[in-house]
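Right, subunit A next:
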Amino acid sequence: MSRITLSKLAHSYLPNPKGEDDFALKEMDHVWQDGGAYALLGASGCGKTTLLNIISGLVRPSQGRVLFGDQDVTDAATTERNIAQVFQFPVVYDTMTVRQNLAFPLRNRGMDAGYIARRIDQIAAMIGMEAMLDRKALGLTADAKQKISLGRGMVREDVNAILFDEPLTVIDPHMKWELRTQLKSLHREFGHTMIYVTHDQTEALTFADKVVVMYDGRVVQMGTPEELFETPAHTFVGYFIGSPGMNLLDAEVMGAEARLQGATVPLGAAYGPTTGRTQIGIRPEYVTLSDEGLPVTVRRVEDVGRHRIVRAELGGQPLNAILPEGKTLPADGTRVSFASGKVNVYANDWRVAPKGA
Partner candidate 1 sequence: MRIKTSAIVMTLYLLFLLVPIYWLITMSLKTNTEITSTFSLFPQSITFRNYGVILTDPSWYMGYVNSMIYVTMNVVISLTVALPAAYAFSRYNFMGDKHLFFWLLTNRMAPPAVFALPFFQLYSSVGLFDTHIAIALAHTLFNVPLAVWILEGFMRGVPKEIDETAYIDGYSFGRFFIKIFMPLIASGIGVAAFFAFMFSWVELLLSRTLATVNAKSIAATMTRTVSASGMDWGVLAAAGVLTIVPGALVIYFVRNYIAKGFALGRV
Partner candidate 2 sequence: MDKTQNNKAWFLVLPVLVLVAFSAVLPLMTVVNYAFNDTFGQNEFFWASLDWFEEMVTSDRLRDALGRQTLFSAIILAIEVPLGIFIALNMPKKGFWASLVLILMALPLLIPFNVVGTIWQIFGRVDIGLLGRALAAMGIDYNYTNDPLDAWFTVIIMDVWHWTSLVALLCYAGLQSIPQAYYQAARIDQATRWSVFRYIELPKMKGVLLIAVLLRFMDSFMIYTEPFVVTGGGPGNSTTFLSIDLAKMATGQFDLGPAAAFSLMYFLVILLISWVFFTVMTNLDREENR
């Protein structure tokens, strides 16, 4: 187990990258704490898997170093890094039994037979496959196969990190939830560093202590689920996290007020002058429909069960608001107000910190 440091790391799949666009991963510096549970979140093709493969050693970065603890492992082969990885699609050895599958990584490392037997029993209990241990892996369902892959990933106790590459894609929804909870409790129990790649925000937010959001080859924010929700560092984070995502409105920011559509919105803090495209961001959860405030046109109301989503327009820009259960849409509810202190300011998509913060 060790801390993972990415130093000036960048990667391009082209032999001679010209500009920044040629890089699948743009230069980054990050430290992943020992024993942390990280989720790597982003849309398809944002570089999540590339980053994961660089950490596991399947891909060698074109620039920068990877450090495990104080040891430079940039040029170390996968086997020397002592990590475990679970892939998106189940990788099981068809001709082996479930037991042999689970024992494979231990046997290859010449572990003692008694220890292997004990460890297999533990893991089998964990993934709920005690009854199937002596069955051939061939012919099991995709669910069961993926559970074996997960088990094989966790069977070694001394690994530096366990990497998961969207491991629950092929699993049934109810099973997904159960396995995720199990991973979480495993993490608490054994304290392995875990890195979990996903494009599903629920998965990321429930699994991880820290979520790393990637966008276009960059890590745009690394923070707790709460930080991602309250203070998204980039408009992409605001848009990607939450359902629906954060409202973004073009505005002019002057001191502690924003001006849009001829009205003023209090920001709760003072900001310095901004450059480039300036937007304010407000979560739909913090938008209240009321009798006073900014004038909007309601387009439609969607009932999603627990609450309703009001799709509206504010001066030609879309605006969503969440109407909590039990509340009704005011008869003349054509105005909205924003909860104070919940408005973020963005210049050229990056969050601007308020003065004195």
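The candidate set was assembled so that all candidates are chains of the complex that A comes from, given by their letters.
Criterion: a contact is a pair of C-beta atoms (placed from the backbone, for glycine too) under 8 Å apart; a residue touches a chain by one contact, two chains touch by 3 or more; residues count from 1.
Because the structure is a prediction, the values reported are computed rather than measured.
Interface remark: subunit A makes contact in this complex with candidate 2 (options 1 or 2, touch as defined above). Those residues of subunit A that touch candidate 2 in the complex are listed here as 56, 58, 77-79, 83-85, 87-89, 91, 93-96, 104-105, 108-109, 138-139, 149, 152.
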